[in-house]
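Okay, handing you the structure first.
A single protein chain has been omitted from the complex, and every remaining protein chain is retained in its original position.
== chain A ==
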Amino acid sequence: MKTLSIDTRSLEIASATVDATERGATAMPVSHIQSQSAWHAFDFAEMYKYRDLFRYLVRREIKVRYAQSAIGVGWAILQPLFTMLVFTVIFGRLAKVGSDGAPYALFSFAGLVPWMFFSNAVTDGVNGLIGGASMMSKVYFPRIFMPLAANAARLIDFGVASLVMAGLMIWYGIIPNLGALALPFVLAMMFLTASGTTLWLSSFAIQYRDVKHAMGFIVQILMYAAPVVYPASLIPESFQRLYAINPMVGVIEGLRSGWLGTREMPWDFLFIGSLSAVLLFTTGVSYFNAKQRVFADLA
């Protein structure tokens, strides 16, 4: 009962604030400060109010990452390109892992581009929140912007790597098929997966720095739970549904299908994966929202 009444009140405040700003009226915004319950309503109005801050946080993240570096954003190309070369030699040539008919180099690059987005976005997001601890203890702003801005900034790298992918496809003379129309959906899924994971991990990492230490190698190991170096067709038929619970399976196979036409668009993977991606993201937002009350005290 108590929880309910608090929620309603904070909603009222939120709407009052919006009214005041929209009308540009003299009506004063009133803020209530009190101990919030763990499952207090998520304050969308406030996020809207601070929208410019989000833009500048993303911009700062990008600019700072490549500041005082000779190659700069070129690193977004070199990182997956070199990994692709190594994978092609080891898994493609030596281990003779299948690639659904596409050249192995392209096959692995198509998997690496989304995977590197995922792993870099999660690592940056978690470190971004921990690194922003001093800022959080000095000023109030929607805390969720810190990890999300770090995630969003990695989309630039993803875009650059995708251009390289396009170049490679031209080189190999491969034309994307109609499945490419599904790519916006696949990309949304990719972002939700990365952000959901980031929100969960970062809210833990603020309290338990162990997460920071474990994250590096766990993300590396997780790569083998997604079809980055091998095709999903290697997984036995009976396990495919289970396998697809990992949303990155649908993302990677979907991208490959759209870009390279290695297979039909894997709608079953995408369906299962998008359910788990949405679940991961919404629970991540809720957990982060519940935990952010104590961030400044813990960090």
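To be clear about the criterion, a contact is a pair of C-beta atoms (placed from the backbone, for glycine too) under 8 Å apart; a residue touches a chain by one contact, two chains touch by 3 or more; residues count from 1.
Operating definition for what follows: contacts and distances are computed from a predicted model.
Chemist: The complex has one chain missing from view, so what does its UniProt entry call it, picking from "ABC transporter ATP-binding protein", "aminomethyltransferase", "Xanthine dehydrogenase family protein subunit M" or "YhbD family protein"?
Modeler: The record names the chain that does not appear here as "ABC transporter ATP-binding protein".
Chemist: Just to verify: which one of A:82, A:185 or A:208 makes contact with the chain not shown?
Modeler: Of these options, the touching residue for the absent chain is A:208.
Chemist: In terms of residues, what is the contact footprint of the unshown chain on chain A?
Modeler: The missing chain touches chain A at positions 2, 6, 28-36, 38, 49-50, 52-53, 55-57, 59-60, 63-64, 67-68, 135-141, 207-208, 291, 293-294, 296-298.
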